[in-house]
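Every protein chain but one is kept in place in this view of the complex.
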Amino acid sequence: MGLSLAYWVVLLLFGMGLYCILTESNLIKIAVGINVMEAGLLLFLVRLSYSPGDLAPLMGPTTGPGIADPIPHALTLTAIVIAASTTALMLSLIIQIYRHYGTVDIEEIRSKMQ
Amino acid sequence: MRLRKIAAAILILVLTLALVGAIAELPSPDERVSQSALTQRIIGKGVVETGATNLVAAVLFDYRAFDTLGEATVIFAAVAGVVLMFYHAPLHPSAIGLSILAKRSLDVIGPFVFVAGMYIVVYGHISPGGGFQGGVILATLTILISIVYGLQEERRLLDPRFKTALESSAALLFMTVAFVGVFSGEYFLSNLGAGFFRGHPGSVLSGGAIPLLNVAIGLKVGAGLALVFYSMVKKEPE
Amino acid sequence: MSHLPILVIAIPLLFAFLIPLISMLFPSVRRITVTAMGLVYAGLVGMMIWGYHAMGVDRVIYPLGGWGPDVGIVLELDALSAAFAGIMGLGILLVILYSQDYMEAAESKYYVLLFIVASGIMGIILTADFFNLYVFIEMSAIASFPLVAVSRRGTALFASLYYMVFTLVSSALILLGIILVYAATGSLNMGEVAAVFDTIPELTRASIVGSFVIGLSVKVALIPFHSWLPPAHAEAVSPISALLSGVLLKNGVYMLMRLLPIFGFGDGSLDVRTLLLVIGVLTVIGGNVLAMGQGNVKRILACSSVAHMGYIALGIGIGGALGFAGALFHSLNHMLMKAGAFFSVGCIADGSFELSGLRGAALRTRPAGITFAMSTAGLIGLPPFGSFASKIMIMFAAIDAGMIGIAAVLPAGAVLSAIYYGRVYQVLYAPSEREPDDVSISPWQTTIVLVVTAVGSIATLVWAGNLARIFATIADYLVG
Partner (left out) sequence: MLQDAIQSLGFGRFALGIDAVNMIFVIAFVMVGTMGLLYTLASRPPIKRAMLSLVFVLASLGCVTAGNMLTFLIFWELMLIVSYLMIVSAGTARSRNAGFRYLLYHVIAGAGMLVGVLVQVSATGSMAFSAPTNAAIPFFMLGIGIKVGAIPFHTWVPDAYASASPSVSVVLSGFTTKVGVYAIIRLLPGVAAIPYMGAAMALVGVLLALLQKYSRRVLGYSIVSQVGYMVAGVGLATASGIDAGSLHVINHIAYKTLLFMAAGAVIYRVGSDHLPSLGGLIRYMPLTFICALVGALSISGVPPFNGFVSKYWLKLALDGQPVVLHALTIAGIGTGASFMKLLWYTYLRDPENRTVSSGPKEVDPGMAIPMLLLAVFCLATGLRPDILAGYLPHAGPAPDPFTLSGLTAGAWPPVAGVAFFTVARQLLSRAPEPPDVDALYRRGLVLMEYVAYSLARITEDRLQGNLMMILVVFLVALLVFR
């Protein structure tokens, strides 16, 4: 299919992240998986705004005709911050869980909860 | 377990292939005509309408400043959550810090890191960067201090209560700027329309409220992330 | 009226930013301040709804920063937003008031997060911008994760993480949908997207609708996406359980109601109605069956929330305006009853909510013992409680559409819920050996909250005629 390479990378990241969430039993790796998945989405958003040869959306004296769409950039920034916040929160939860159960393995935690 | 891995792999493969179809139908950004009316408008009039030459900052702090308020709140919530989570958490970090060599090095580069952070914050509306990016650099400074000098020293320099107060005050600064629009008869988060100083686009004193918002966000993010780090590694219960 | 739509979002945020400062500088006045803040918040929401009503227009648009819908973000207040703002605002106020007695020693961060949730909910309800919607979804979700874990028990921590992973995956799906919307239309404003939605290529349209519907279904906890809900709602402290079940679940409901008409119910490519009907039936039956298999009062209530979301999904899935109106009405009722049930059970039991240890507990607490019975009877769907009327509306919509089988699912769910609530009554209201005089009376503020939920769930039946007419007008305007 006629997708550019960047889109394949997006799908690859998205799929890898999902696969990691679905199969890893280590909580930290699940958190990493979520981040990878979100990274895929954000790359998609950024790629949408850019076509080869575009300039960054900084208006100066040398403004050319091809300027990248600034909106996805702004959205991406926002989404990155949100992803970082959730990651911080999730990691702190995992730390607390580790202090409680002495493990970050999801199966072991489940067996200890019963 | 192996079964789940195979199932997950197949599932994700099929799903991504299904998404390929959806993406392939999208208008390709490689053709210049695909830029929407919205994009063209912002590229065309952005500088005039906001006074900021960094269009990303223009979108982030003016056209879509409400998103930025939301994301600042997200950080605030995450910080509150982390602090809540570690409210009574005892842990034993290194209290001594690293060697004298590292300490002296930090003494030298510390001010530069601070200046770099502030620069990125203050110049956010005319060059790449902005409150979030600069704020993160400011927060790394506190992390460096706690690693090199130990948490006790960092705590002595920057009391967590001070950080909390700084974070809240910075958020309140953001709100104040946002409410100026309301009180001047314009709308919430109005920028130039509310009478903020336009300045000459490209200079530091330009872009109306955007630099102010950048500073507020920078302080808030810096204080917030420092608080997150401190909460995660702190020693004594407060 | 002019600035009220932004005030209901900005003022609770301001409160959230102020609370740390206040509790640092004047710790003694925190309680009264928080109460006042809650009342101010609810008052603003009330004024906004009243103002909207008084203006008599279809929609009020508030351009943020003065930018119109073509460039910036606008807030849009229409009848659906007003209705949900009322439901959620009341719910939040009750949660705040109830927390004051229940979480006496709570850290100030608890209320910070609560007000952030309050603000995020209003943002979701009022915004007319897709990406802004995502920001507010995340805002209210992120503030709710630590609230679930606030007790710091191991099970609560794990439940919070479980909830978090599910929510993040669903948010990622929603974000995917938003990105596709932007890529396909070049716009993020809901009205503009709705105007051109039919021109999007079919595969993309299906993917957009699919990712939104599935993402939102996870948020609404429809089966088979429900499994995060019972642990999260059961392990949280009681006011937060009420917040999650009574208020936050309605976020997803609101978004389904707001977005599905924009997507034309996926006509042409993805048949959302059939999907919702299938999932709805599964959810009503499955949720109740799961509730039957629990031995913990709060888990039972949590699973029954799943089932009630199934009722609402059915109401939406039936497709007609009447079903929509019934789903709206049921949202209101479910908020009152489920919040009331969680509030009451918080007073009845402290610490452990296992049925085996609660013999006769409801007889020893007043008025929680009585309000618990009332709320749960309402959850079964018996008169004189409002859910009777909303259930009738949804069933009637199904019968009118020729789906008697779907209509029969709702009372079947009621029968199943009678089984497990009957079991709960058998334990909670069994006289025990303890002296009858050690009845514990709830503090007055808690009592007010309990009475409001109980009386409210009756009042919705008394005024069912007017409420149904209001909700029908909204639904008519939405789906025509």
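We call the chains A, B and C, going by the order they appear; numbering starts again at 1 in every chain.
What we mean here is this: a contact is a pair of C-beta atoms (placed from the backbone, for glycine too) under 8 Å apart; a residue touches a chain by one contact, two chains touch by 3 or more.
Owing to the predicted nature of the structure, the values given are computational and were not obtained by experimental measurement.
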Worksheet item: Taking the complete complex into account, which shown chains does the hidden chain touch?
Response: A, B, C
Discussion item. Please identify which residue in C:M48, C:C347, C:I380 or C:A454 touches the non-displayed chain.
Written reply: C:I380
Discussion item. With the missing chain put back, one of C:I22, C:L94 or C:V165 would touch it. Which one?
Written reply: C:V165
Fill in: Of C:A36, C:M55 or C:I404, the residue in touch with the unshown chain
C:I404
Discussion item. If the hidden chain were put back, which residues of chain C would touch it?
Written reply: 162, 165-166, 169-170, 173, 206-207, 210-211, 213-214, 217-218, 224-225, 227-228, 230-231, 266, 269-272, 274-275, 279, 289-294, 303, 320-322, 325, 377, 380, 382-384, 388-389, 391-393, 395-396, 399-400, 404, 407-408, 411-412, 414-415, 418-419, 422-423, 425-426, 429-431, 462-466, 468-469, 472-473, 475-476
Discussion item. Applying the definition given at the start, please give the residues of chain B touching the unseen chain.
Written reply: 4, 7-8, 11-12, 14-15, 18
Worksheet, complete the sentence: chain A residues touching the chain left out here are 18, 21-23, 25, 106, 110, 113
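We adopt the following convention: only the chains that are shown with their structure count from here on.
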Worksheet item: Are the chains arranged, by touching, as a line, ring, star, complete graph, or other?
Response: complete
Response to the item:
Relative to chain A, largest Cα-centroid distance belongs to chain C
Worksheet item: Looking at every pair of chains, which has the largest contact count?
Response: B-C
Discussion item. Centroid of chain A to centroid of chain B, CA atoms only: how many Å?
Written reply: 16
Worksheet item: CA centre of chain A versus CA centre of chain C: separation in Å?
Response: 28
Worksheet item: Between chain B and chain C, what is the separation of their C-alpha centroids in Å?
Response: 31
Worksheet item: Listing for chain A: what residues touch at least two other chains?
Response: 48, 71, 75, 78, 82, 85-86, 89, 93, 96
Worksheet item: Taking each residue of chain C in turn, which ones touch at least two of the other chains?
Response: 131, 135, 138, 142, 145-146, 149, 152, 183
Worksheet item: So in the complex, which bits of chain A are touching chain C?
Response: 21, 27, 30, 34, 37-38, 41, 44-45, 48, 71-72, 75, 78-79, 82, 85-86, 89-90, 93-94, 96-97, 100-101, 109, 113
Worksheet item: What residues on chain B touch chain A, complex-wise?
Response: 4-5, 8-9, 11-13, 15-16, 19-20, 23-24, 29-32, 35-36, 38-39, 42-43, 46-47, 53-56, 58-60, 64, 67-68, 70-71, 74-75, 77-78, 81-82, 85-86, 89, 126-128, 130, 132, 201-202, 228, 231-232
Worksheet item: Which residues, counting only chain B, touch chain C once they are in their complex?
Response: 18-19, 21-27, 34-39, 41-42, 62-67, 69-71, 73-74, 76-78, 80-85, 87-88, 161, 164-165, 167-169, 171-172, 175, 178-179, 181-182, 186-191, 193
